[in-house]
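Missing here: one protein chain of the complex. Every other protein chain is in place.
After this line comes chain A, so read on.
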Amino acid sequence: MIEVENLYKKFGKHPVIQGISMTIPPSEICCLLGPSGSGKTTLIRLMIGVIVGDEGTVKIDDVNMPNLSMLGDIGFMPQNDALYDDLSAEDNLRFFGGLQQMKKAALEARMNDVLALVDLTAHRKKMVRDFSGGMKKRLSLAASILHSPKILFLDEPTVGIDPVLKRTIWNQFQELKHAGTTIIVSTHVMDEVTECDKAALIYNGRLIAYDAVTALLAETTSGKVEELFIMASEKEGARL
């Protein structure tokens, strides 16, 4: 379980996160939905603990973040591919698995699993520089789930990929969820919300709505997330 309590963060004088509180239950997919620059990535980085809030707390399974040992239970897939072009696919995985202190035999076995999961087994020895954009995205996902994390943070995982691959990736997220992984996905693609159990609408660093996706959509007349977001952001705009 992830508990965020009254979290604030400024970069210089610019407030990026403004008093966010939320609880994400285990084994659920929670999406952080908001336009570019709304603070989604910063919130993820605060939750993981690579940056520290000016005020407020983040707890993962009752452990105050940041905590170095907790990073072993966390997987992170950044917005960009974040892979080494001059290494093969399996060398990239071997490196990130090594950093997660995986034992050699376990790492090799798990590498086979994740490469099969993202359908890259045939390309495992290929240099990443020779990969297409979609292949890099899949390998990036493989690197983030390699150590079987309890909690997986995905920062805009489906940006710039085709609908077929997007479907494949979301199927993989659902499988991970059913295997017990808590998944936090940031996105500005409204359609993807329906794939999630919970949605947090973030606007200007504030949490303007947070509930089960079904409950949030029930509040709208059209049943579309866009309407929900426009309603919530207008309400927030009026408050400001």
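In this text, a contact is a pair of C-beta atoms (placed from the backbone, for glycine too) under 8 Å apart; a residue touches a chain by one contact, two chains touch by 3 or more; residues count from 1.
In the analysis below, contacts and distances are computed from a predicted model.
You can't see one chain of this complex, but its UniProt record names it "ABC transporter", from the set "Cytochrome c oxidase subunit I", "ABC transporter", "Phenylalanine--tRNA ligase alpha subunit" or "Molybdenum transport system permease". For the chain left out of this panel, the touching residue among A:M22, A:V58 or A:I74 is A:I74. Summarising the interface, chain A meets the missing chain with residues 48-52, 66-69, 71-72, 74, 76, 78-84, 86-87, 91, 95-96, 98-101, 127, 143-144.
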